[in-house]
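Complex shown without one protein chain; remaining protein chains in place.
Now for subunit A:
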Amino acid sequence: MTTATLPDTHADEGGPGWVRRNRMRLAPLMFLAPGVLFFLVYVIFPVLESFQISFYRWDGLGAREFIGLENYRELSTDPAFEVSLVNNLKWLLLYLLAIPGGLFIALFLNQTVTGIRIYKSLFFFPFVISQVVVGLVFTWFYDPTFGLLNVTLEAIGLGPVNVLGDPRLATYGIIAAGLWPQIAYCMILYLTGLNAVDPEQVEAARLDGAKRWRMLWFVILPQLRPATFIAFVVTIIGALRSFDLISIMTNGGPFGSTRVLSFYMFEKALSEYGFRMGYGAAIAVVLFMIMLLFIGYFLWSMWRQERMP
């Protein structure tokens, strides 16, 4: 007589039972897999690969030739690299003006009068437009023959200024153009922040005689800290990513005076001056290292917040 034994389903042999028992561990894996895969392939691995490429001489087509730190050695004596680095610092410092600028406009607009909503939207307008169009708009704004800037200067008796044609002024002109949308962005952050300011604290401070600047500094700004943090993050990133405006407004000129690292890297790796992928990657690595300081700081702040209950 044969005893028909049911196949013994062991716990770890796979099949629906195993899936069911481990579903709390499997589910996040399944949900994460596509996103993480994409992100690894297109973001994380390329970062590592760029580090690797920076040790090679490579024209993007032929064989790569390992040259160790040669690219970095060349960078240290490259005057164009130095100009780009200095310009990046200018961008970083001056771009931060967007934060007080945005706060100032937000304070100006934080009223409830008729039509204020429309005004707020229109003030925000420059941020929605692409940087390419902002670049074009400001190129014409600065134009020495018909630009609005020079028409205005002429009206008050000042000579024409060729902002983008003057190596001493061009970078500042581009930064000013970049500040236009960035101020709008910071403004909207602060408007939202101001909306959430605790009215009781403001009233209490008012009863204690706090006014204007003291009130702003000691009562309002501490409550706006989250908005300031985000404004700081997006402004720093914006400053280091600046590429579109430079490419549109001056294409790095005059005489290479408006180059920044991101633009110089593009020029070296892809433009008509030859495809120097390795050298470009080395420039990108330097830019990345600067950014890494800030990324570290951002993550550290976020991590502290995560640990708070």
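Simple rule for what comes next: a residue touches a chain if its C-beta (ideal position, glycine included) is under 8 Å from a C-beta of that chain, and two chains touch if they have at least 3 such contacts; residues count from 1.
The rule we apply is simple: contacts and distances are computed from a predicted model.
*Asks:* Could you check which of "NADH-quinone oxidoreductase subunit K", "Carbohydrate ABC transporter permease", "ATPase" or "Cytochrome P450" matches the UniProt name for the chain that's left out?
*Replies:* Per the UniProt record, that chain is "Carbohydrate ABC transporter permease".
*Asks:* Which of A:55, A:91 or A:185 sits in contact with the chain that's absent?
*Replies:* A:185
*Asks:* Write the list of subunit A residues that the hidden chain touches.
*Replies:* 23-25, 27-32, 34-36, 38-39, 41-47, 49-50, 53, 60, 107-113, 116, 119, 121-126, 128-133, 136-138, 140-141, 145-146, 148, 151, 180, 185, 188-190, 192-197, 199, 202, 212, 215-216, 219-220, 226-227, 230, 233, 237, 240-241, 243-244, 247-248, 261-262, 265-266, 269-270, 277, 280-281, 283-285, 287-288, 291, 294-295, 298-299, 302-303, 306
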